[in-house]
Every structure is written in structure tokens, then in C-alpha cells.
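What follows is a short report on a single structure.
All protein chains but one are shown in place.
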Amino acid sequence: MKEHATKAAAFIKDEARTDWHDESLWFVRSRRDKAAHGIPEWEQLRELASQIKDHTLSHLDEYLEAFEAKAIENGVTVHWAADAAAHNRIVHGILQEHNARRIVKSKSMLTEECGLNEYLEAQGIEVVDTDLGERIIQLKEEPPSHIVMPAIHLKKEEVGELFHQKLQTRKGATDPQYLTEAARQHLRQSFLEADAAITGVNFAIAETGGVVVCTNEGNADMGTHLAPLQIHCMGIEKILPKAEHLGVFTRLLARSATGQPSTIFTSHHHKAKDGGAMHIVIVDNGRTTQLGRPDFRNSLKCIRCGACMNTCPIYRRSGGHSYDSTVPGPIGSILTPGIDLKKYSGLPFASTLCGSCSDVCPVKIDIHEQLYKWRQIIAEEGLLPTAKKQSMVMAGKVLSRPGWYKAAGKSARWVTRWLPRPLIYTPLNTWGKARELPEAPKESFQEWYRKNRSAS
Amino acid sequence: MKIALFIPCYIDQFYPQVGIATLELLESLGCTVHFPEGQTCCGQPMANTGCERDAIPTYEHYVETFSSYDYVVTPSGSCAYHVRKHYDIIEQTPEVQHLRQRTLDLSEFLLDVLEVEQLNARFPAKVGLHQSCHGLRGLRLGPGSERNLDAPSALHTLLSMVDGVEIAELARADECCGFGGTFAINEPDISAKMGKDRIADHARAGVEVITAGDMSCLMHLEGILRRQGSPIQVKHIAEILNSKA
Partner (left out) sequence: MSKAHIIKAIQAVRPDPCPLPVVPDFEAGDRPVREVFGSVAAQSGSRVVRAEDFVGLATAVRTIYHKEIKIATPLRAIQSDIDLQQASPADLNGIDVAVLPAQLGVAENGAVWVTEADCVHRVLPFITQHLVLVLPEDRIVRNMHEAYAQIKIDDTGFGVFIAGPSKTADIEQSLVIGAQGARSLTIILT
């Protein structure tokens, strides 16, 4: 329950680094604002995107079946996986069938969620993540801290040292240009040698049976077009009805994510290349359960742009790892409790409910309202710490009884006025750790009012 | 027009001057304002912690206290938002529905009901406006920096009616201060860091007084300012709008 607070406190100890992390992400948020404010119909696009997703979720079974039929017609093999284990088994099966041992993978939060890398590595299959940020954290053996910028928590000195050890770059070299070039040379070899390429999916089009993959680096394309086998893994919620709907979503995605007018590459895959094979794996892994929760189902609209993380004042100051979940930040805090309520019961409380996440969201997910609703469920399930629950029960009693309220208020004011500092500012008083308590006035407003107005 | 004043619990106990300023301001604008005895709280502290059910008696007490008035005016965007947004879990009697429409933040009441266009107020100072989140993104008292909307900000509009006020330009126009109710207690480190960062932004802009539509944000910021020994003061916007200095 307190895990986020503990990890956040550890992160924040290095204040200069916290400021650097905060500023890096705020910079992305500012670029997003500039891009969004450059489109007069921005708010209309968000509304359209939200409605298209509502519609699609309300016909999800039909669209998935239409998608599959069309994909099969295109010569693509379609697989269905109920959960992460099934997904990993299926992918492994396809690789075995094609005798594929060297895999290049582009960024996919779904395969991250399913733990695909670990699974395949345990079977003796080599997986190279090819997005630069993903490759960095793969070499560092860390999980991503952001869904769009996986290595945003690392400084160039750390990347330089890592590359020196793993890619034999010059000792002490920190120039991003130089380090990126080293990664390019190293990854190009992997692309040329790969037996199979695995990608995530940004959008899947029911009408045409194709998938759309967006990147800036071109790594997904280098992988899929060079390797004889391409596998695209997608959650059931990635479906859009028609190609025309891509117009709405491609306009929103990159602008929300990084402030670019478009991702550099928006690739539309419909058929395997000549002599190649194309597979699509459609994954549930808890999504139908989420669809069955009316209060939370619209979290399935998420297009993984990461804007809610960039704007979240808590994420920016606590880092992605403090959430301990594949998808961190505000959206992660409403998705993960649906997967394991007990484990993630602290996340909906890692927020001030400021609402900025909901307002930057390109598909208008009511993120902060869902955080509020998860809190209610967590309390109902008895997952609040006892002291916290008891204090709320007590507060509920006091605040519904004017007499008790008056007495409690008086004693609170008395305590802060007359008690010596050491008795007030104890380690139990977390408010007082970095803040003074308000100076208690002699009389409350109610008392003042009775003296000054009631009589008249 | 029967107007009730709702003074949130922490203002009542710790910031009576904000209640007084609100009352005097409304009276100076010709309103007859009643302060119903026995009022307590909107119930938000429990609800935001997940204990909505424990807040129901407080909700009911609020409804009982205020249902006979045409408007309930409160110097708190956050409390007004809570009543309007979250009183959906109790039976929607005509009284509840009425209060969910007619509980207004002070700034809304001034601009939308009284249609105030000028104020007889003077406050010569460089003022930093802290946009409290529930007022801004809950009640939509302004467009918010996230959205691409051309809408006025209620608090800016009101402050600009005060003689002598110079509104400072901030680097981050509407970032959260980190109070967040029990968040301030549960995540004290992040909460305080957010507050410190807000204050630094105001300080860089040369602000003398930080103001807001919610005293809770200001209580948090004031706690940090006083710990830092900073000369920057906090004042609820009602205090500035009611200033005659």
C-alpha cells in the first residue's frame, strides 16, 4: 500500500536528479501543448477519438471477427491468446515452426506485460530489443520507466558507461549522437541476421485486416522487412473499424506523445513480403474483465501515448519505477488494479486527483475519476491500512455531528496553539516533516459569526 | 434570493478571516447572506480516501443544512466540486439535485449569478495566481493549459478588477501544488516537493502574495513558506477581492 510513497521518497532524495527528471518530462509536455494548440479542431478530435473507441468497444466481438476474416484472406495467420502464458506459448510455437533463434523486437508494451523476453530467453532464444531506449534498458537489465521513452530515467553518462561496457564505445563518451551511432551499427548487424521480427501494434483495422505500427527510429520496419518471419502482437482493444479512422488517431498520437506532428514512420502491414510469413497474435490477458467493469472499461481506449505520464506532477517527481508496474503513471494506476487489486492497491492513491491526466488524454479517458473510483473499491475490499480506515470512520462521525465537530475543532486549535513544538512535530506527523501547521486562530469563523452577526 | 454561506471545516477552524472576507464581500455587493448554524463539511476528506460510505451521513447533514436556500456559496472550488460531482451516491431527491446545481464557488457566484463587472477593491501587490485543480479542471473555472480552448479564467477576471494588483506570469500556469487532501499525509515527500517547486516558480516571478480559490492549497504552500522563512504571503482570493487598503 505504501510502496509508491516509499519508492518515491527514495527517488526524491536526490533533489537535483528529481528536478532534471521533472524538467525533461515537462519539456515533452510543453511540446505537446504547442502541437495540440496548433490544431484548431484539437478538442473535437479528442471527442471523435473517444466516440470511435466507445463504438468499437461496444461492437468489439464483431470487429475482431471481421478483422480476423480479412487478415486470413490476406494470407496472414491469426492466433488468439486468452492470457500472457498463452501468448508466450503461441509466439514460441511460431518461432519453433520457422526454426527462428535470433529475434529482433520493436517496442511493444503488450509483450512487456506478458514477459515475453524472459520466456523466450529461457527457451534459448535470443531477443534483441531494437528501439534505442528499449535496447538501453535491456542491456542494463531494467524494466522501462516510461511507455514511450523507456530510458528517460537515465543520464547520458550512465548510458555512456553502459555502452562502454557492452558495446565497447570510448570510455567516458557521453555524446548522444556518438552513442546513438554506436547503437545503430550494433543493431544493424542484428537486423541483418534476424530470423524473425516481433512488433507491437498501434492500430488494427477491421475493414482491411491490417495492422499499423508507428515508430520514429524505423526499427520496426528494419526488423519486419529483413527477417523472413514477422509477428505482430496486439491487445484486443487495438481495433479500429475503418482506415478512415486512422486519420483521427494518427493526428492525435504523435502530437500527444512527443509534440511531433506525426511519428516518422506510420507503417501499414497487410500481407507478408514475397517469400515471407506474417502472423498476428490477438491477446486478451484481462482486457475482457476490464471491459466488464462499466466504471473502468474506458481505460481500454488508451493508445499508449504517454501524455498522462509527462503531465503527471507525481510521475515526474517519482520516476516510472516507483509504480512497479509495466505501465506506470496515471494510466498504469487505473489499469493495474484491475489485474491485481491487492498488489497495486497503493497506486490509485499516488495522485492528488488534479485531473491534468484526463485533460491531456487524446481519447478522453477520465483517468482521475477512475482513480477516485478505485479508491472506493480498495476501501470496500478492506485493503486500506487499518489506521487510515479508522481515522476516516471517525472523521465521518465527527463531521456529521455539529456538536462533536465543534468540540473537535476547538481541541485541534488548542493543540496547535499551546502544545510545545516537539510534541506536535513528531515523526508521526508527516505533514510537519517539511511544512508548518497552520497557526491556529483564537476563534473559529463560527464563533466570530455568532459574536458579530447573529445578534443583529 | 436566499443565499447561504458554506464555510468549509478547515477554513472555519484555521482561516476564519477567509470566511469573514467572503461574507463581507457578498454583503458589500448587496447580498443578504445567511450562515446556517451547525454546518460542518462536504465530506470530501473521507471520500477521497476511498471511504465514500463513511461520508454519507456528512452528505446528508449538508443537504439537511442547506436545502432551503436558493444558492450555497463557498470560498472553495474543491468543496463545491465535491458536492456537485460526488453527491451522486446518495438518493437523488429534489433537494439533493437542487444542491448539486446550486452549490457554487465564490468566483462562479460573483461572475455568473451577480454578474459582477467591477469591484471597489484595492490591493497593491504583485500577485501569483495558483489555479487550484478542482476549481480549474473540476468546475472549469478556466480553460486549463492542457486544452485547446479559448475561454476566460474566472479568477483572472476577478483579480483584474482589483486596483493595484499585478498578476505575475508563471512558467507553469496551472501545475498542482501537491496538497491533494490525505495525499499530503500519505506521500509527504512528493507532496512537499511539489509545493516547493510551485513556490520557486512564484518566487522567480517576483510574487509577493500567492492567491488561490482554495485555502487548502494555500495552507500547504504556507506551511512550506513558513518553514523556509520566506517573506511570500498567502491570501485567499476573497481576501484580495475584499481589500480596501
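A and B are the chain letters, set down in written order, and residue numbers restart from 1 in every chain.
Convention: a contact is a pair of C-beta atoms (placed from the backbone, for glycine too) under 8 Å apart; a residue touches a chain by one contact, two chains touch by 3 or more.
Because the structure is a prediction, the values reported are computed rather than measured.
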Task: Mind giving the shown chains that are in contact with the missing chain?
output: A
- request: Decide which residue listed in A:A8, A:A36, A:L57 or A:L229 touches the omitted chain of the complex.
  value: A:L57
- prompt: Looking at the whole complex, which of A:I147, A:L187 or A:V201 touches the chain that is not displayed?
  reply: A:L187
- line: Among A:A36, A:A151 or A:A408, contact with the omitted chain is made only by A:A151
Field: Candidates A:G292, A:G403 or A:P427 - the one touching the absent chain
entry: A:G292
- prompt: Of A:A272, A:C354, A:A408 or A:L437, which one is in contact with the hidden chain?
  reply: A:A272
Message: Using the document's contact rule, name the residues of chain A that touch the chain not shown here.
response: 24, 27-28, 39-41, 44, 48, 51-52, 54-55, 57-61, 64-65, 68, 74, 79-82, 86, 130-133, 136, 149-152, 154-156, 159, 176-177, 179-181, 183-184, 187-188, 191-192, 205, 208-210, 216-219, 221-222, 224-226, 236, 241, 243-248, 250-251, 254, 258, 260-273, 282, 284, 288, 291-292, 294, 297
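Note that only the chains that are shown with their structure count from here on.
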- prompt: Residues of chain A touching chain B in their complex?
  reply: 2, 4-5, 8-9, 12, 15, 18-19, 22, 26, 33, 36-37, 39-40, 42-43, 311, 313-314, 317-318, 348-356, 358-360, 372, 375-380, 384, 388-389, 392-393, 395-402, 405, 409, 412-413, 430-431, 433-441, 443-449, 453
- prompt: Can you name the residues of chain B that touch chain A in the complex?
  reply: 7, 9, 11-20, 23, 35, 37-41, 43, 45-58, 60-61, 86, 133-134, 136-138, 144-149, 172, 175-176, 178-197, 219-220, 222-224, 226-227
